[in-house]
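For this depiction, one protein chain was excluded, whereas all remaining protein chains were kept in their positions.
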Amino acid sequence: MLDIILAEILVAAIITFFVGRKLAAIIAMAVSILPLIALLDWASLYGFNIIHLGIEKSISIPIAGVSLNLAITPLGWFFALMIIPLFPAIMLFSYSFYKKNDGFYPFMLLALLSSIGIIMAKDMLTFFLFWEMMSWSSFLLVYRSRDKEAVMSYFIFSSLSAFLIFLGILIIYQQNASLLLSSINIESNAYGVVAIISLIAGFAIKSVLMPLHAWAPYVYSKSDEPFVAFLAGGLSKLGYYGMFLILFILAGAKVLETYFTNLSPNYILAVFGALSAFIATLIAFMQDDMRKLLAYSSIGQLGYIAIGFGIGTPLAVSGALFQAFNHAFFKAVLFLAAGAVAYRTGKWKISELGGVGYRMPFTFMATLFAIFTLAAIPITSGFAAKWLLYESAIDAKYIFVAPIMLIAGVGAFLYSFRILYGVFLGENRYPNIKEAPKSMVAAMFILVMPLLIFLIFPGYMLDMMHDALISGNIATLNHNAFVIETSLASYNTIAVIVALMIALIPAILIYKTRKHRVVDFMDNYLAGELPELYDNKISMHAASRFYKPIEEIIGPYFEPGTMSYYMAIYRGLKAISDAVRKIYTGKAGDYAIYVTLFLLIIMGWFIWM
Amino acid sequence: MKAIELLGKGEEMNGRAYVKIDKSELEEAIKTLKENGYNHFVMLSCIDWLDDGEFELVYHLWSYEEREHVMLSVRVARDGESMPSMHELFPQIETYEREIHEMYGIKFEGNPRLTPFFLEGWRDMPPMRKDFDSRKFTKDVFGNISTIEEEEDEGI
Amino acid sequence: MRYEEWSGIARKASKRSLWMVHFCTGCGAIEMPPVMTSRYDMERFGIASMATPRQADVLLITGYLTVKTLKRVVQVYEQMQSPKYVIALGSCTMNGGMYWDSYNTIKRLDKYIPVDIYVAGCMPRPEGIMNAFLKLMKLIDEGKARGWERYKKYYERYKKNQEMAFNFVKKEEKEEEKNEGD
Partner (left out) sequence: MDVSAIMIKSAVVIAYAFIGTFIGLLFLGVGRKIVARVHNRVGPPFYQGFIDVAKLLSKKTNISHGWIFDLALLFSISGILLAFAFLPVGGIKLLSTDGDAFLVLYLLAIPALGFALGAGASGNPNAGIGVMRALVMMLSYELPFVITMIALMIYYDTTSIARIVELQSVNGISSWAIFIPPFMLAAAVADMALQGMLMEQPFDIPVAPHEIASGPMVEFGGKYLGTLMLYKAISIVVETTLFVDFFLGGGVIMHGGIVANIANFIVWFVLIFIVFTLSLLINTAFPRFRIEQAFTFYWKYEAILATVALIWVYWMVI
C-alpha cells in the first residue's frame, strides 16, 4: 500500500513537469489526497488513537542493490498527521495563486514524497536518503525566488545540516554494525556524545533553533508563500521528528545525562529553545515586512518545542508535540493569508498595507483564528499546548527558562496585533480590492478545521500522541477528552467554554437591546478637522514603525544579528585561505624547495622513531 | 544708529531707525542688515494710506548685539502694484506675506503659498482695506440669516 | 423616540452624570480650571471633562466663533451622540460681543447649532458656569433641554444657515437665489 502511494507521487511529480498550470494543480491535489485517505483508513483500521507498537506495516523497496525499508511507526504516524493534511490544502491554495506552471508542482510533490519517506524510514540510510531528497527539492523551490541571499544561505545551511547528520549516522554505524533504527543503541562514550550532538545540531538547523536560524528570515520572506507555508508548517517539524528520534527513541537523552554527570545537557537545549522563543519574538514585532515578521514568529513558536524536548518530562514532551501540531496548521494559515493579501494588493510591507480586512473578511477571519491559536488565547488549542509547557517548566523548577517562556508568550500578542492592525484593520487604504479567490479561502478554512477539533477536545490530541510517547519510553498524562490532570493543577476546557457562554450573555444582552448605527470610515474624531476640506486624503495610518518606543530601547541589542556572526566566520575563513594561497607562488624553484623540505621532515621523523 | 550708517540713509525715530527704501533696493538692504547682526526678523506690517492712494509696507528687524530695532518702509501703490517676495531671506516672511495678500490684496511674486489663510470661502474684497465697510457687510451677511424659532403649533 | 418615553431613570442618570467636551476658542478656557478644582468642584454633580465628542453629552463652547471655527464646531457637534446639549459661555457667542461688527465672527450661535443655555459675561465667573450646569440639569429633568431634537427636526434650515455663513452670502445674492428658486 505504502509503496504504491510513493510511486504515484513520484510519477505525478514527473507528469506535472510537462503539463499546463490548471491540470498540474489538479493532478497535484489528487495525488496529495491519496496519502491522506491512506492515513484515514489506517486510522479506521487500527483505531484513531491507539496503534499497538507491534503492528508495523513495513515494506522494503530494493533499488540498485540497496533496500529502502519503510514502516509506520507510532511516532511517524503522529508526525504524518501533522504534515500530510497540509499538502492538499496548499495545492488547493496554489491552484489560483500561480498564473503559469513554472516548476512549482513537481518539486513540491518531491518534497512531499521525501517528507513521507523521512517519517516512514525504518533505518538510518533511507532516512538520510530521503532527507537529502527533501533538502535539494526544497532548495530548488527556494531557488525560484532568484534572491541571492536566500538561495545562498539556504544552500549553505541545509548542506551543513546534511553533513552533520551524515557524520552522526556514520559514528552510530561504526558503533553498532546495523543501521536499523530498532536495533541501535548508542554507547555513552565520547564518540556517542559527538554523534548525538552533531545529529541534534543538524536537525536544529532544519527546525530553526536560535543560533542556527540565520537562513530562515531570508528564505521565508523571499520565496513564494505556498511553498513557505509547507516549509514553515511541515518541513520544520521533520527537524523535531529527528530530534525526538535521537533523544527519546534511541535514548540519546539518557546517554548525554550519564556522560555529562554534573550539568545536564538537555537543560542547554531548553535554554536555547527559551532564548530562541524570547529573542525571535522581540525581533518579530520590529519588522516592517509581513513575511519577515511571520518568519521570526515561526522561529519563536518552534523554540517552544525545543524547550519541551529539553525539559524531557512527559508533561513537557507532550506539550511540545501538541505545540508542534498547532504550529504546523496556524503557521500554514498565516503564510497562506499573507500570500492571499499579496495576491490581491501586491504588497508585503505593513507600512504600505492597511484596511485589507474590510474587503477581505474571510481571509481576515482565518487569520484571526490562527492568531488566537498562536497567541494561546485560553479556549484555543494553542493554550492547551503552551499550558502543558508552562506546567512542565514549573514542575522541573527551571527558573531561567520559565519566565522567559512566559514573556515570549505575552510578546506573541504584540506581533500578532501588528499583523491584525497593520495589515487588516486601521486606515481603509484599499477600498476596492476583492476577496481572495474561492480556492484560496477554502484552503485556509480547511487548515483551520483541525485546530477547531482540538479546541474543544485537547484530550484527543493526548490520545493521538499516546503511542508516540510510549515508543519514546515516556510516561503519558492521565486525561480524558476535556480535562488534563497534572501534579500541579488541572485544565478543564468544558468549564472554560461553559463559563464563556455564561459570560457572553450580558455582553450579547447589551449589544442587542441598544440599537447602533454603523458610520463610514471618514466620520472619525480628528480633533474637529474636516476630511472633506482635504478631499478625504488625511492619512490615518498609524501602523508603520508601530513599536517605535521599544525599538529604540531594545533595537541596539539586536542590531548585529546572527548573520553578521556568520559573516565574521566567513571573513576569518577567507583570510586563512588567502594566507595559504601565498604558498603557490608559481615559480618552479619554490616547489623544489618545498619537496626537499618535505623529505627532510620525513627522514627526521624516521630517525626520531 | 548702526543701521543708518550701514544703509547710509534714514533717521532715528524715538529710539528706532526708520529708513525709507524704494522697492528695488529692499532685497539689498535686508541682506546687508542680515549679515551685520540683524538676524531677527520681527514682523512685516502694512498701513493703508487711503488718501495718498498707497500702502506702506514696514519690515521690522532686530539685532541682539547692538540691541537696535530697524524699520524699512516701502511705499506701494494701492491699485494692485505687486511686490517681490522676500521669503528666501527669512522663511517666516512667507506667512506674513500670505496674510497681507489676503487682508490687503498686495500680490507678492515668488511666494509659493498665497492661498486663503483665515477667511475660507471669502469672495469679497480684502477686508482690512480702509474702503471696506465692515459694519454694512456684517448687516448684509449675518443680518439676513434667520433664527430658527419653534413653530408653536408643534408644541413639543 | 419621543421625549416622554425616555424613562425616568435614564433621565435622572443622564442629569447626574453630564460628561462635557470643551471647545475653547476665545478667552473662555481660563474660567474652567476653578470650576474643575477644589474651589467649585463640578465633579460633585458628576460632571467630568472628556477627551472626545463620542464620549460626551455636553458641548461647552467658550468665546467668539469665527466662520472657520464654526465649521469645526459643527463637525464636533454632529459627532456627539444624542441626547446632547450645548452650553455657550460668554457674550461673544450670544451676539458677537465686542466683535459685533467684525466681518467674520458669528453673531448668534443659535442660528447654526441649537444652544440650550447661554451664559452672559465676558468671561462669566465660575459661579455663572456652575449655575449654567445646574440650570441644564433642571431643564433635563423637566424634559425641556431639547436642542438635539430641534436640530434633527429643522436639520435643513440649520444646514442652510451654516452654508450661508460659510460662503458669506450677502443680502442681494439671497434675493437672486429666491427669485431663481420661484
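For this structure, a couple of remarks:
The letters A, B and C name the chains in turn, as written, and every chain counts its residues from 1.
Just so we're on the same page, contacts are C-beta pairs under 8 Å (C-beta built on N, C-alpha and C of every residue); 3 or more make two chains touch, one makes a residue touch a chain.
All values reported here derive from a predicted model rather than from experimental measurement.
Shown chains touched by the missing chain in the whole complex: A, C.
Of A:411, A:458 or A:472, it is A:411 that touches the chain left out of the display. Contact with the chain not shown here comes from a single listed residue; of A:518, A:583 or A:607, that residue is A:518. Check A:177, A:507, A:583 or A:609 against the missing chain and you find that the one touching it is A:507. In the complete complex, the hidden chain is touched by one of A:190, A:527, A:588 or A:602, namely A:527.
Touch with the chain omitted from the figure is made, among A:152, A:498, A:576 or A:601, by A:498. Although one chain is not shown, part of chain C still touches it, namely residues 1, 6-7, 9-10, 13-14, 16-17, 37-38, 41, 43-46, 50-52, 54-55, 57, 79, 81-83. Of the residues in chain A, those that touch the hidden partner chain are 355, 357-358, 364, 368, 375-378, 383, 386-387, 390-391, 394, 397, 399, 402-403, 406-407, 409-411, 413-414, 417, 420-421, 424-428, 483, 488-492, 495-496, 498-500, 502-504, 506-508, 510-511, 514-519, 521, 523-527, 540-543, 546-547, 549-550, 552-553.
One rule holds in what follows: only the chains that are shown with their structure count from here on.
Viewed as a contact network, the protein chains form an open path, each link joining two chains that touch.
Chain centres here are Cα means. That of chain B falls 35 Å from that of chain C.
Averaged Cα coordinates give chain A a centre that lies 60 Å from the centre of chain C. Taking each chain's centre as the mean of its C-alpha atoms, chain A lies 69 Å from chain B. Looking at chain A, residues 533 sit in touch with two or more other chains.
In chain B, the residues that touch at least two other chains are 120. Listing the residues of chain C that touch chain B in their complex gives 3, 66-68, 71, 96, 100-104, 106-108, 110-111, 114, 146, 149-150, 153-154, 157-158, 161, 164-172, 174.
Put simply, chain A touches chain C in their complex at residues 523, 525, 528-530, 533.
By the touch criterion stated above, chain B contacts chain C in their complex at residues 118-124, 127, 132, 134-135, 137-138, 140-148, 150, 154, 156.
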